[in-house]
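All protein chains of the complex are present and in place, except for one that has been dropped.
Chain IDs A and B follow the sequence of writing; residue 1 opens each chain.
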Amino acid sequence: MNENTTEKLLEVKDLRISAYNDEKQEIPIVKGVTFDIYKGQVVALIGESGSGKTTISLASLSYTKPGLEFTGGQVLLNGEDMLTAPPLRKREIRGANAAYLAQSAAATFNPAITIGEQVTESAVLHGILSQEEANKRAVELYYALELPDPDRIGFRYPHQVSGGQLQRLMAAMALCGKPDLMVLDEPTTALDVTTQIEVLKAFKKVIHEENSAAIYVTHDLAVVAQIADYIVVLYSGEIMEQGTAEQIINNPTHAYTRRLMEAVRPKPAAGLGTAVGAEHTRDIPALAVKEMTAGYGGIINGEPAVTILRDINVAVDNAHVVGVIGESGCGKSTLARVMAGLLPPARGDVELEGVKLAGGLQERKLSELQKVQFVFQMADTALNPKQLIGNIIGRPLEFYHGLRGKEKHAKVSEILKMVELPPEFANRYPMELSGGQKQRINLARSLAANPEVMLCDEVTSALDSIVGANVIKLLTALRDKTGVSFVFISHDLSTVASFADEIVVLYAGRVVEQGPADEVLEPPFHPYTRLLISSVPELRIGWLEDTMQKREMAVGIAKSVEIKATGCPFYNRCPLGIDGTCEQKTPPIRTLENGHQITCHLTVDQLTEAEQHTQKILHGFEKLEDKSLNAGA
Amino acid sequence: MTNSNEQNGVAGEDVVDEIDKFAELPDVPPKRKLKLSWVGRIASGIVIFWLVIAAVGPWVAPFHEMDMDGDDSFLDAHTNEYGTFYLGTDYLGRDTFSRVIWGARMTIGISLAATLLAYALGITLGIAAAVKGGWVDMIISRMNDAILALPSIMLGLIAIAAFGSSIPILIIIAGIIYGSSVFRIARALGLDIMVQDYVEAAKARGEGIWWIIRSEVLPNAAMPLATDFGLRLVFVVLFISSLSFLGLGVQPPAADWGSMVRENLAGLTYNSWASVWPAFAIATFTISINLIVDDISAKSGGSLAKKMV
Partner (left out) sequence: MMLQMVLRRIAIGIATILVVSVIVFVMTRLLPGDVAQIILGQGATPETLAVLRKELGLDQPGYIQYFIWLGDLFTGDLGISKAGGATISSLIGGRFGNTMLLAGLVALISIPISIVLGLWAAMHPGSWLDRIITFGTLSTISVPEFFIATIMVLIFAVELHWLPSTAMLADNMSFLELLRGLAMPIITLVIVVSAQMIRMTRAGILNVMSSPYIEMAILKGVPRGRIILRHAFLNAIGPIINVIALNLAYLVSGVVVVETIFAYPGLAKLMIDGVQTRDLPLVQACAMIFCTTYVLLILVADIGSIVSNPRLRHPK
């Protein structure tokens, strides 16, 4: 916020937007929303999918998605009503007065036009800048957004730069014409945590420097806390609560806001996982992977053409939850696919209750298949749209356990109950269910097999925070009740921390750290685990600034993942790397108490010492510039 | 989820009320009922009309297709001692009206038979190639590419030059030529479905290949294939009619729309419409099918394009 705050930029008054279905019936989407934005202010619209947050934000550009119509109210930008603006005036406003940043930059950049032309297009078309001025301003913005090779990146095509870079380039595209208002629609949701923090930092910086006002649309309260001055909480097209960021974050009054806050999982820390009932413990692990290497393409001498995972050892104890965490592309889904037999490993073994399993599906016995069940990430694609729920859940019962007719029917109802859905759902098609309900059916199908181990691949990632939190509750209850083990794969460390007994941290196809959750989430950390933990946004104003002070953040996030056969894969991002050692030799496994393992060239003592330094920086005892931290060198 | 929480204590008790109050918003179910516009409804009426005529034509036509009771060739509509000639007579003095009705059976019948053959071949091989993959797919696909690399009329001409022309040969030729397009579509659909997570889930469960084809692949491929059937039928009608028009399809004296146009072409210069009526019959049938297909296919892109200013 700054000195301009008294001047209103955007006034939304009793805004109403509706959709019309095939029968021409009106379905209200936005039901009378009123709020203001002052100059230089960042206002967050927060809510779950279906809350109308994107629809409201687009109204400031006088735009509705196809199929929607404005049905009432006013949206005044600089005092001019956007809803009644004539078509040509709309065109003048878009890009010049208000600019839009979409969720997926990869889809919103035109693949056939250079980045530079797309960034400058709007400013030049609206006559705000000449082509030369626009090019110059674009390069300035590239510098400000800390993009690599800022002088030449404009000559590239969108497919030639990374996703995180495109997201920042889209900010340059929006800012080039110096708009009064920016609309940011979930701009960091699709990114990995370590990339998200970098993009957030860049956005915050340019918004401040340009003194632009912004609407920030998101479902993530923790992100909102870092960037917004004012928060509007939406549910089903209505405002539940609005107020300053401090007010909403620290002192929410509305029940729905509190529900949202509860669904935000706490900062990953020890002691969050749930204890396992003693009655389920056994000697042999339910499922184990030993010295396993896997990948795609032809296998020569145990080396696949493209190696995804290398030398993996993971054991899943009975009635335990093993969380597998890592960024996109680290091989965590591949691990689950190898366990399920969907991808035979190139080398190494998969063992079920101490018995070696065949690599491929065809060679595995039916009873073995039944004991290891895979739950897919997207319920939308994992459930056949042409089958009734009853048949989807009934099939494993019939297939593995030979149940038919009434018996099967009764069991289907029982399983639906276990996943907290009414038995009538058996007669519905997947299309008729909400996202969370579909995910429950997805779990129920695996549950119907009566498995020993369930492999859950990002099962909460596509769900809204409240719904996702409920699914986690359900999984915990199922584990306690049935004694089934879970392999829970996620890119979200806080979800894993709140649920897992054991944690496996994967980086570029290798296990960098694993052990009991309480040990992994406590120092000493592997440097990558440290980076992940400090990248998870906290529901606290000022967290972003604090985190950027940390040395390992500044180093770690700037580089991208490289997959290598030798040396430590994390070396190029590691703040503690030892030149001449880390990039050449494969790091040793350091074993601590309780089976906690860290794969690093640094000794446990060195890692502990480094962590103490980090804590000092965090608490303001030392400055970022301090070079004495290089513990290993 | 309303009545779920009291059934067991799995979800935390403290959140029950608030979950219900702010329940997850259900996805809007896509209500895509098969609803035709008025154009589509008229078109369906025309298609059904022709199908009925094809089925019962010989019993309702006033004359036999080969009767030469019209006194003279290329006459306008008139009545003589044998009956009324609503659309006049053709070049041999036969009743054009009756021949158009008889022709429906021949043209539509051959085309339907050929299209069904094309579908039987195309779907069987297409799904087999998609599901089996590997060398099976390789061999069938390459052979199919070779057929597709030739213009269909050329293949037809070569085949007729080699084997002569008869109704079974016409059906087989058209069935193979258009079967190759069906193969391509069925294979693409099959491949698309085979990589879906629900098929992967069935494989992980240990399901056999037949169960996967029957329960997962076919139900999901049925609707797109049904839509394509209409388009394919139109192509086959045009193909058979064109061959007949060239004198290489259905042989006289049998009444067939394509050959009727050819036979009576000379009449055009005498202002006789004997060649126009069968051409008109083909046009109403094929245009109507295409209009129906157009009506039920999802229209893409237009909605966003309308937002341009």
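Note that a contact is a pair of C-beta atoms (placed from the backbone, for glycine too) under 8 Å apart; a residue touches a chain by one contact, two chains touch by 3 or more.
In this text, all values refer to a predicted model and were calculated from it rather than measured experimentally.
Here one chain is not drawn; of A:91, A:178, A:290 or A:409, the residue touching it is A:91. The missing chain, though absent from the display, is touched by one residue of B:159, B:174, B:217 or B:255; that residue is B:159.
Only one of A:111, A:402 or A:580 touches the chain withheld from this view, namely A:111. Interface residues of chain A facing the missing partner chain: 58, 61, 63, 90-96, 99-100, 102, 104, 107-113, 121-122, 125-126, 156-157, 159-160, 173.
By the touch criterion stated above, the residues of chain B touching the omitted chain are 145-147, 149-154, 157-164, 234, 238, 241-242, 245-248, 258, 261-262, 265, 268-269, 271, 275-276, 279, 282-283, 286-287, 289-291, 294, 300-309.
The definition used in the following text is that only the chains that are shown with their structure count from here on.
Chain B meets chain A in the complex at residues 1-5, 7-8, 10-12, 15, 18-19, 21-22, 24-31, 33, 35, 196-198, 200-201, 203-207, 215-216, 219-220, 303-304, 306-307, 309. Partner chain B is touched in their complex by these residues of chain A: 21-22, 27, 48-51, 63, 66-67, 87-88, 90-91, 235-236, 255-256, 259, 262, 340-342, 361, 364, 366, 369-370, 373-374, 376-378, 381-387, 395-396, 399-400, 417-418, 420-422, 431-437, 445, 449, 464, 466-467, 470, 473-474, 477-478, 481.
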